[in-house]
Structures are given as structure tokens and as C-alpha cells.
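Let me begin by presenting the structure, written as C-alpha cells, before commenting on it.
Only one protein chain is missing; all other protein chains are in place.
Chain lettering (A and B) follows the sequence in which the chains are written, and residue indices restart at 1 in each chain.
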Amino acid sequence: MTLLFEAFTFLYQAGDAFAFLVLSACGLAVIFGMMGVINLAHGEFILCGAYVSASTARMGLPLPLAILCGALVAGVIGMIVERVIIRPLYQRPLDTIVATWGISMIATQGTLILLGSTMPGTGTPFGSFTVGAYSYSIYRLVLMGAALATLLGLWLIFTRTRFGLLARATIQVPHMAESLGVNTSLIYSLTFGLGAALAGLAGGLYAPTMTLVPTMGSAFVVEAFVTVVVGGADIFLGTAPAAAILGVIKAALTSWQGQLFGQIGLLVAVIIVIRILPRGISGWILRERT
Amino acid sequence: MARYSKLRNWLSLLEGPQTWGRGRVFWAGFLLVVAAASAYPLFADGYDVGNNVYFFNWTFMALGLCLIWGYGGALSFGQTAFFGVAGYAYGILTINFGDAYGFTLIALLAAVGIAALLAAVLGYFLFFGRISGVFLGIVTLSVTLVLERFMAQTAGPEWRIGSARLNGFNGMGSMPSLTIPWPGGDIVLFPDVALYYVTLGLLVLVYLGLRILVNSRFGNVLVAIRENPERAEMLGYDIRKYQLGMFLIGSALAGLSGVLYTSWGNYITPSSMGMTAAALPIVWVAVGGRSDLTATLLGTLLVLACFQALTIYGSQYALVVMGILLVLTVLLVPKGVVLGLASLASRLFSRGKQGATSP
Partner (left out) sequence: MYKRLSGTLAAVGALMLTSGLAAAQEPIKVGVLEDQSGDFAAATIGKVHAIELATEEINKAGGISGRPIELVVYDTQSDNTRYQEFMRRVLQRDKVDVVFAGFSSASREAYRPIVNQFDGFAFYNNQYEGGVCDANMVVTGAVPEQQFSTLIPWMMETYGKKVYTLAADYNFGQISAEWVRNIVKENGGEMVGEEFIPLGVSQFSQSIQNIQAAKPDFVVTLLVGTAQASYYEQAASANLGLPMASSVNVGQGYEHKRFTPPSLANMYVTTNYIEEVDTPASKDFLARFKAKFPDEPYVNQEAANSYIALNLYKEMVERANGSTVRDDLRKIIAEGDVCFDGPSGKVCLDPKSQHMSHTIFLAKVEADHSITFPKVWEDIKPYWLGDAGCDLTQNDPSEQYTPSNPPPKAN
């Protein structure tokens, strides 16, 4: 029986790490992985989602609606940012670093000036449950479910909807798509907005479990970037398996030797994986297929 | 006779297709700037001199990144890793062996050497492993973050090398400053006039040296690799060796920055290797103009001075204004502020000339 409990514990910890990586990385996988924009303001879209969902929840909205609200607002702001700042930079991906770094500074300091140094939270819903000797938070299971649901939802959007088809076509061969009559500028806006909305979703989902301060995005950024890059350009063949592998590594190292080992181990794993698979996991899978 | 012509060959490389600025006017301007910079301490107070030394310290790292990224085409997020390694190496060496008999200068060379060694190992791993593009950026970022995370927890007494405690997040201090041995009494290079001249001298040497390097055969191959790596390979160059070489030199320069900073403030901390610190050189180089040495140098100094002034006079809006400036720079002057200003100036001049000759 204890073996089952141990297995559950490990699955729980790995699933928790996996959920964190998937939710942090999805939005960035769309914006960076698909569109090639190095978005150093990713943490600030997460911040936006967190703040909006926390404040609407405090105003009385039920939590799921508040989280969706946060995602929506982040998505709209993403579309505006894309139109004004990112659109001219598609041919110059490395310049997006400076532009998004600038956006990040504006957003963080602006939030500090307008909303103060901290925002009250909403508290984590659903309480706890016990398995064996330990008690766990139910909400963390909700997060794991949300991560899987997000992946499923994205897959459905990109493979089963017209928008998904157009988006993939536009990003891969924009001139062809345009000559076929696709409104490429709208597609770019919507795709970027989708990426921003996913970041906002992550922010809204994690907001009940974290301190809400203007610099909270920085807790997600590094791990999001390494997951996306290790995954490679494709979200489903790349980001998801990367999050799974890195999540397991991090959970195992953390449970064996503590948080420092977990963090350093994650980064070292990144270095090793890229050395072995220089195009990331999805690059390797796709090359294997062809 | 042969030696004289070899020297002339070298000096002729000061100008070339890879660097901006040629001809009498440019070099006259250059000498004027160096003369003004040398005369500066006579007119400025102690604070400004020390503050300018602080700005100069960072330019070596920026020039190194310009070489790696602007000329070599490899986005290295890890300049701060070598900055930190060299800084800590200098601290450890000088705390253990003191500053007598000019040892600090040996420590400077040794620390830069250690950073270069690390760069050689990492560069071998990266370029001989065919890692490129954004993956290179992520790996170098991971390296600098691993170093930062590791060093930040070395606070306990067991973390010591010789008599130098690493001291974790709080940082290592009380290492002696760079000291020049002198018969009358050692000259300790506090952030004052003497250090200013030493740093200025180093900067001029490194700048001229880099100009010669990028205009030489080595530099031409680098640019060829940047433009089209496969074509360069097909032309018979082992691009991995060239990339390793430029990574070594660029990272050694970052190490030089690290030692100078550590000596300037008698202090080095793991946050110098963190995420924010790692992004800063990229911002300076991108804003200044990464494809040219002069543009990077001037741009870095401009951005540093501008950001400091904003922080002093801008109160809480400083960071917002900085962010806006960065976004505007990228949108309006894609080649970088310095090159943008230069091309604007040249367009005005040529228009003026045309206007003068039109009837």
C-alpha cells in the first residue's frame, strides 16, 4: 500500500512541476516558438492576467470567470502591443529582445506606480485531501487538469478550426497565404493575442497561490523560456514533451536533494538536451519522421 | 625594412569594410575625442571622474558582445557569466595573495585567463556541437543562471578558497584594488584620476585592437560566417574554429570588465550574473548599434549615462521612460542610435552640399 502512496506522491509532484512548466510556457510557445518573437515581456502578460483575475474575483465574480477575464484582457492588450510595436519587427527577430525588454520595464514600473507595490489576493479555493500520510491541496490538481485542458484546447484550435489552419499557414508561408486572400495582419494579431491570452490564463490560474506584486512575472519567465527552447518550434511535439521531461527531472531532483538542486538541475538538463538535440525535441522528432 | 612594412600592414587594418569611419576626418575626430577625454579630469570633480571610470568598465563587456553578436552573429546571453567568474577569480586571488609587488596586475591577467579558459570549454561545447541561433542564447543564459544560483547559496563558512570566503548572496568584498608597483610607494587605483587614465588607456588599446582584428582576415571570415554559415564552410573555412576564437576573445573582454568592476567597487556579487544583468549588455549593444565597434562603444556610454541620469532625476518614472526609449529606439532607428544619428548627419551634410552647389 505504501508503494502506491509513494507512487501517488511522485506523480503528484511531477504533475505539479509539469503543470507549472506547461502553463508558463504555452503562451511563449505560440509567440516565440511559432512566431519567432523573443518576448521578454511574457512575465508581464502573466502579471496582467493575475492582477485582472484577482481584482475581478474580489469584486464578486466567480473564480473561473475571473480567470477567463484575466486571460481575455491579457489577450486584448497583446493584440494592441502586436499592432503597435511588434508588427514592424518580424523581419528582425533579435530586435524584439530590446523592444519587449522595454515593454517589460514600462509594464512593471507602470503597475507599481498606478496600483501600488502589492495587491491583496483571493485565497486558494477547494481545500485539501489526504492520501496516505500527506495532505495535498485540491487546487494543484485543478492546475494539472488546466494544463492538460490547455494543451488539448490548443491542439483543437490549431488542427480543427479554420483559424488554426490559417494561422499555421500564415506563419509558415506568409506570402502564399496572403496571395490566397488571407488577411495576414489580422491573423498575426490574433495569434499574438492568443499567446498573450495563454500567458494571462497562467497568471490567473496561479494568482490564488502566489503573492501579487508587479515583479511576479519573473518567477515564470526563465522556466518558460527553457521549456519552449528545449521543446523546439512545435507546441505539441515539442513544448508538451519538454515540459513533461523537465518536470520529472525537476521533481525528482527537488525531492532527492532540495530546491537548489532542482533549479540547477533543470538548467543543466537544458544545456545537455540542447547539446544532444541542437534543434530541440520537436526538431529531432520531425527530422526522424522525414 | 620588412618589420616596418609589417607594422604598416597592421596599422592599415585600422580601417576597413567592417568598421565605420575612415580617412583623415575620422581619425582627426578620434584623436580629438581621446585628447578631450584625457583632459577631462583636469576640469571635472572627483565624483565625475570616478563615475566615468564606472561607465568605462562596462564598455569592454559591450565590445566583446559586439564582436560575438554583431560580427559573429551568435547571440550570447552569457557575457555576465565570464564577468562574474573573472571578478570572483580576481577577488579570490588578491585576498589570498595580497597586493604587494604588483600581484594585483598578475591577478588581473590570471582572472581574465580563467574566464577565457571557461569560454574555451563552453565555446567548444557550443560550436563544435553545432548549437546556433536562439539555442545558443538559451544555453549561455542557462550557464550564467546556474552560476548565479550556485554562488548565491555559498554563504556558509565551508565555502572558501584559501582565505577568501565566497559569502554567497551578500557578495565578496574587501579585496584590494588594482595597485601599480612604484618605487616611491605603490599607486593604489581607487576610482580617481589614476584609474581613469589606466582604464581610458586600456579602452583605447582594446578599441584599436578590435578594429585591426575585425578588418583582418579573421574578421572577414567572421562576417562571412554571420551572413551565411554554410557558404563559408563550403568555401573551405572550419567555421567552428573561427567561432570559438571570437567567443574566446569576446568572453575574455567580458572577464576584463568583471575584474575592473570588482576592483573599482571592491565588491562582486552573484546578482552580477543574474537574469537582469545578463540582458543589459544585449540592450546596450542593440541600442548602440551592434554591427559596428564604434557605434557599440558610443551607444553603450550613451545608454549608461542616460539611464543613470534618468534614475537620478526621474524619480519613479525613470524606468517607464527608459522602457519607452528602448521601444522607440528599436522602432525608429533599427540600426542603432549611433549609426542612425550618423546617417542622419551625413544625409544633412550631403543635402547641404547639394544645396550649396545648386544654382
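Criterion: a residue touches a chain if its C-beta (ideal position, glycine included) is under 8 Å from a C-beta of that chain, and two chains touch if they have at least 3 such contacts.
These numbers come from a predicted model, not from an experiment.
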| item | value |
| --- | --- |
| Touching residue (missing chain; options A:117, A:159, A:172 or A:185) | A:117 |
| Chain not shown: contacting residue from B:27, B:128, B:169 or B:349 | B:169 |
| Positions on subunit B where the hidden chain makes contact | 45-48, 50-51, 54, 149, 152-153, 155-157, 165, 167-171, 173-174, 190-191, 265-267, 269, 271-272, 276, 308, 311-312, 315-316, 318-319 |
| Residues from subunit A at the interface with the omitted partner, ascending | 9, 12-13, 16-17, 20, 109, 112, 116-124, 126-128, 133-140, 208-216, 218-219, 251, 254-255, 258-260, 262-263 |
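We take it that only the chains that are shown with their structure count from here on.
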| item | value |
| --- | --- |
| Distance from subunit B to subunit A - Cα centre to Cα centre, in angstrom | 34 |
| Complex contacts: residues of subunit B adjacent to subunit A | 75, 125, 129-132, 134-135, 138-139, 141-143, 145-146, 149-150, 153, 275, 279, 282-283, 286-287, 316-320, 322-327, 329-331, 334 |
| Subunit B-facing residues of subunit A, complex | 38, 40, 85, 88-89, 92, 94-95, 97-99, 101-110, 112-113, 218, 221-222, 225-226, 229-230, 260, 263-264, 267-268, 270-271, 274-275, 278-280 |
